[in-house]
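A single protein chain has been removed from this complex, and every other one stays in its place.
By written order: A, B and C. Residues from 1 in each chain.
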Amino acid sequence: MSHRLSTGGRLIDRSRSLEFTFNGKSMSGYEGDTLSAAMLGAGQVLAGRSFKYHRPRGVVASGAEEPNALVGLGEGQRYEPNQRTTTTELFSGLKATSQNHWPSLEFDVGAINSKLSRFLPAGFYYKMLIHPRAFWKHVYEPIVRHSAGLGRAPDAETRDADRYEHFYAFCDVLVAGGGVAGLTAARAAARAGKRVIVMEQTAHFGGRAPVDGEVIDGMPASEWVDGVLAELHGLENVTVLERTMVAGVHDHGYILGYQRVADHQPGADKPRHRLWRVRVGQLITATGAIERPLSFAGNDLPGVMLASAVRDYVVNWAVAPGKRVVVVTNNDDAYRTALALHQAGVTVTAVIDARFEATGDLPAQARAVGIRVAEGMAIRQVLGSKRVSAVALCRFDSDGGAVAETLECDAIAMSGGWSPVVHLWSHCGGKLTWDDARAFFRPDPARPPLGHDGQGFVAAVGSANGMMDIVEVLSDAHQTAQGTGEAPQAEPVPEAEMLPVWMMPKQASYELRAKMWLDPQNDVKVSDVQLAAQEGYASVEHTKRYTTLGMATDQGKLSNINGLAILSDALGQAIPQTGTTTFRPPYTPISLGVIAGEAAGPVFQPLRRTPMHAWHEAQGVYWEPVGLWRRPYCYPQGEESHADAVIREINQTRTSVGLLDASTLGKLLIKGPDAGKLVDMLYTNMMSNLKVGKCRYGLMCNENGFLSDDGVVARLSEDSFLCHTTSGGADRIHAWIEDWLQCEWWDWQAHVVNLTEQFAQIAVVGPNARKVLEKMGSDMDLSREGLAFMEWRDGKIADIRARVFRISFSGELSYEVAVPASQGQAFWDAALKAGAEFGIAPYGTEALHVMRAEKGFIMIGDETDGTVIPQDLNLNWAISKKKDDFLGKRGMERVHMVSPDRWKLVGIETLDGSVIEDGSLAPLPGVNENGQRRTQGRITSSYYSPTLGKGIAMALVHNGPERMGEEIAFQGKDGATIMARIVDPVFYDKAGEKQNV
Amino acid sequence: MRRYSVFAIAREAMRQHNGWDRAWASPEPKSHYDVIIVGAGGHGLATAYYLGKNFGIKNVAIIEKGWLGGGNTGRNTTIIRSNYLQDPSAAIYEKARSLYETLSQDLNYNIMFSPRGVMMLAQTESEIRGYRRTEYANTLQGVETRFIGPNEVKRLVPIMNIHGPRYPVLGALWQPRAGTARHDAVAWGYARACSDMGMDVIQNCEVTGIESVGGQVSAVVTTKGTIGTKKLAMVVAGHSGHLANMAGFRLPVESVALQAMVSEPIKPAIDVVVMANTVHGYLSQSDKGEMVIGGGADHFNNYTQRGSWMHIEETTRALVETFPMLSRLKMLRQWGGIVDMTGDRSPIISKTPLGNTFINCGWGTGGFKSIPGSGWAMAELVAKGEPGPLAQAFSLDRFREGRFIDESVAAGVAH
Amino acid sequence: MLLLTCPCCGVTAEETEFHNAGEAHLKRYGPGSDDADYEAYMFARKNPRGVHFERWRHAFGCGKFFHAARCTMTLEVFGTYSAQTLAPPAEIAAKIKARRPEWEGYK
């Protein structure tokens, strides 16, 4: 039974006990505990179930590498699945629940998979579940899906109760890892005056050294650590962050730090997580090393733990994993665990050492205190069902056929040696080299990840760099960080050579191999990897994907190296030839919430508002997103439907006067001696001959000849033009013009200034428009002659500086008035007031669309879709024949563009007056070579016209303009056909009398 | 080749699984082939498979510089749908989708095609119009799709926040028999079938040069020596520009990184595939339980298989807004692939300026779904030397002629 | 996440302040040009594995376009320079040559 020791525990405060629950059961721990320490302290070894076979799982590690002990944490809006107990700090009221079992953790029906495991080897689903065909979707897959997954999904309607944020930082040196190597490097860099950030993923600094009882500069490591920390905290050029994991290393020295600001204080009014986005000069990874498990049969049973983790629990939290512990190892370091256990009063039944002899200082110390050391031995198999009860031993150098001895025990501390944490080095392309003596990959200093200047920007120090001896660790860190003076001094503890052990016993039979877990979360065993090799999934990447080795939430931090050693052995090649799989961010999983950061709710995305936005909102407007803008679609009154509101708005405008917020229209000022030349290149029309004071409608095409934007151009002066663009087009067209000016015609003298937001633009539209403006009071002559159609003037209206354009997109008498944005609302109010006697009312984009369609005006985005050229829309009149060049001219000369078979714009009227479906096609009899119905046209926009009292539409139709009056069938709703007639697209006031009054 | 079945599994279970053969052989290259296919991604392998199956051409080598399936085929978000707008696209993607329906049985390899349905959300009026237009086009193209309202969306995807507030869900284009498949298995299944037909799948062999005689291809130079061939098919996705340079021409293609990520696995929470194009993100849940998330592509040329972090942020932001419960899930892994983007964002299946040399590329961000159809059409092109109806519109000369196949026009994206 | 220095305002900033605008030094072919030239201008891209010249705009900064010489295999930025150039300037070419001796020069 795991239990709390009566003394010790360097990280816990025994005076403060904290209550928590696990699966509803009340337990208690101490301030400073991790959840796993508290659970083990409370005797709770069983923590969850594995992914595939639903095998019982207990904690194996003490930190980020933990594959097993995952729980659902919290409830409701603060529930989080798959939380690692080893990295969860205990707090009062914590609620944890175990995962992946039904009905209970102790008794799980899914564990039947474990019994069937021989039928479920790696890749079994590729080979079976093929027939009958429909069964995959309806039977097999649902079963697979249900039994897979790990944690329970949060409830469908759950909203996260917490907030998140980002932070940008810059530094010369970022140190990842606050162990003794990291602290040494940080101090060296800080003393040299560099801007330094230190990130340590846990709540404590010092890493392994204090646990191992190292002595640095003559003092216990923890004291030394406190001293260095105090110095760093005192320096202005240093930022020290605990609970902050370096999550990812990205190109050009972009480092992500995941700060868990308030995970240990849920409910505190703080951001829960903060994402640090740091641009570094240099990243020093001092992330230490991770101990490797050993592969022996039954190594997945709860109670089997890493030796270093056992030591951590004993020393840091005064928790023993059991009463009788067996240590199994291939190296000297694990003897530290045996000694620590012994010192804490826990029985160490034996140290099983695979080496033929264990001669180092540490084994000697162990023997000296009476611990039995069994040399050349191996664990043949662990006995027990839901946790360890005994181990059967055999000779390491055997096939495990003969059991040498059985030892009773309730926990096993295993050590297969260490692997440097090379993730951060590797994220951005750093390469590894194989260290034969210590049997691990470590960073190859000759092939670091490269920064923007092509130079390496990452250095690894300490155990992360393959240094395992404390003296080496400190001097490596000191030197790499270019420390001056002496490196911190430590007392060396010589260690004898380790023996690489990838499987025990060495020639284990299939029966044993099929029970040796490599990846305990995903249930990948030695036999699975060997099967992958046998079947030709020989690339390590194939093996990974075929077996799912290393694809679990721990990303194989414990399993990968053993797995690829097994694979190499199966393929008869050396480990470096097999290589590793790709290391990818994040180092351990980070919340999606923190990635989104503050961008939630109102600041999810910028929402662009016109000066009259609040007024529209107050009217109960129905909004339409247009780019990041919101434009009024219509203004329903009371219970009115949107369709009815649109009809009312149109009728009001056509019969009296309406008001449109057109502020979102782009307004680009083009000015300079070459302004005329420039607008002639930008527009298909001739623009340079426009007279000052006049307006002209123009088309812009891209270099492919496709129509990309349109709008009215006003000549403001000899050398300046004001170009209106569509609402969605303003920024795009602005950038496009700058592009040509800066990159092609850089000797042309023209400026373009985006004035879109300077002005509120308000269209006063309808037969009574002039009366309204006159009533508002103006110093301009707004009469038919004073301001003729397609002219503009500057002056004042309602005592507000205004530029008035007499242009019309509705076919009515219409004035578009631009006023300073700060006075947009004032103008709007004044217009409403002056128009009250005419029943003036605002209209939205839908009324605008209908009215323009009644007039046969095209709309960018409706009649055009990026594949339409002006000629398709019969806009040849707007394409200058006089100009040698304009953007898009060459594109329009291509074979397909001049083809007589292009579909062209026509008006469409249904025979029965109904509204035809937008987007529907006109089918022809017969099919093409691919069996698709042939077609001859499509509806580009379609509306109910209240003005005409029937449906009207525009369409692109093959040879359309030559087929006036012809009847043609379109697709209707639900597979029906609807008959329509090809007509002129101008449905209303063809002579243009209304706009010209 | 030993057939896979539940009985085979049962038999092997009784003898420690030692009877399983290699899924594919690992031969040394011969000196000459009738057809060499460069690139053992899904498209290259499918081309080989249909060359053998439909045209009896089996003296074929598929040459792969790394491990087969390790390109974009091994790193995509596995969305399969065919409700494209333009006729040529709808034709080839629907051909592919329909082949996917029976691919597990055809290959005797469970590729786990799961027609769970794909929905593309309409969150603006213009998206509604675009999807309605697609729906009408699909009806005539023989693609089964329909526009559904917000309530139906919510019924299918309870975890979705359809009320916005920023972009309320106005409806969705819904293709019920679209879905996902196990991406690696697609490559492995084809490779196994090709190997079984006697074709050579040659891995860890990079093509570094192309030789020709009199304007006709004669051989490829590789890291395993020069290998003669009568015909050459280049099917290398992001590396197409590079191969084209070797063959002496340029392509309307740029290679950029596209990223994806997975969350930690959870129990089933979403049964269908959702694409939200207004906010840029798409999501499905794999059989293992991870949320598989894809987002935007970088804008700069890149061959590193790593992309820029900002796209991960943008996508995550969008999806957390759309599916609030995601906020407390965690990102497990992110990665990138190098995709080949053409001038009109549609693929190229074409003859090239070099004789007997054919190219299949430009699938960009959306070519997993087309693998069987593309292989089918490419095999026909290679076998006959001329494109069949499926491939015709995708020829290289469309750019010169201005005959674009532009799918973005209906507010859709190309995934 | 690239780090680029805008030669127009001198700011060294992350990629998110910039917009990439495609291959640099394209020669525009307008009306009257032949089909092949026009097609090449519009579509045929070098898309090299290695040294690449491209256009960027400091969109969230000074608004100016500039050119960058960059390696598409390592993302190393050899330098940034004026957009008002028809080919990479000599000092940029020299820098590239120093870093990539096998580079055949701008073509």
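Heads up, the rule we're going with is that contacts are C-beta pairs under 8 Å (C-beta built on N, C-alpha and C of every residue); 3 or more make two chains touch, one makes a residue touch a chain.
Here is the rule we go by: contacts and distances are computed from a predicted model.
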**Request:** If you had to name the missing chain as UniProt does, which of "Monosaccharide ABC transporter membrane protein, CUT2 family", "K+/H+ antiporter subunit F", "Molybdopterin synthase sulfur carrier subunit" or "Sarcosine oxidase subunit gamma" would it be?
**Result:** "Sarcosine oxidase subunit gamma"
**Message:** Let's see if you follow the contact definition: name the visible chains touching the chain that is missing.
**Reply:** A, C
**Complete:** Out of A:R801, A:R963 or A:R981, only one touches the absent chain, namely A:R801
**Item:** Sole contact to the chain not displayed, among A:R84, A:K127, A:R195 or A:R654
**Value:** A:R195
**Request:** Sort through A:M1, A:A169 or A:A735 and give me the one touching the missing partner chain.
**Result:** A:A169
**Message:** Among A:A338, A:I352 or A:A830, exactly one should touch the missing chain; which is it?
**Reply:** A:A830
**Complete:** Contacting the left-out chain: of A:K127, A:R292, A:R608 or A:H724, that is A:R608
**Fill in**
Touching the unshown chain, chain A contributes residues 163, 165-170, 195, 236, 239, 268-271, 274, 277, 279, 598-599, 602-603, 605-611, 628-629, 669, 671-673, 720, 749, 751, 753, 755-759, 798-801, 820-823, 825-827, 830
**On chain C, residues whose C-beta touches the chain left out of the figure** = 8-11, 13-14, 16-17, 59-64
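As a working rule, only the chains that are shown with their structure count from here on.
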**Asked** When the centre of a chain is set as the mean of its C-alpha atoms, what distance in Å lies between chain A and chain B?
**Response** 22
**Computed distance of Cα centres, chain C from chain A, in Å** = 28
**Whole-Å separation of chain centres (CA-atom averages), chain B against chain C** = 30
**Multi-partner residues of chain C (each touching 2 or more other chains)** = 1-2, 19, 35, 38, 42, 74-75
**Junction residues of chain B, two or more chains touched** = 304, 308-309, 400
**Request:** Enumerate the contact residues on chain C facing chain A in the complex.
**Result:** 1-4, 14, 19, 21, 28-33, 35, 38, 42, 55, 57, 59, 63-65, 71, 74-78, 83-84, 99
**Asked** Of all residues in chain A, which touch chain B in the complex?
**Response** 51, 78-82, 118-119, 121, 124-131, 133, 136-137, 141, 144-146, 148-160, 248, 250-251, 254, 256, 277, 428-429, 510, 514, 527, 531, 534-539, 541-542, 545-546, 548, 553, 555, 582, 584-586, 589-593, 595-597, 599-601, 604-605, 607, 624-626, 633, 704-705, 861-862, 865-867, 891, 894-897, 917-921, 923, 928-933, 935, 938, 971, 975
**Asked** Tell me, which parts of chain B touch chain C in their complex?
**Response** 239, 241-242, 245, 250-255, 299-304, 308-310, 343, 399-400
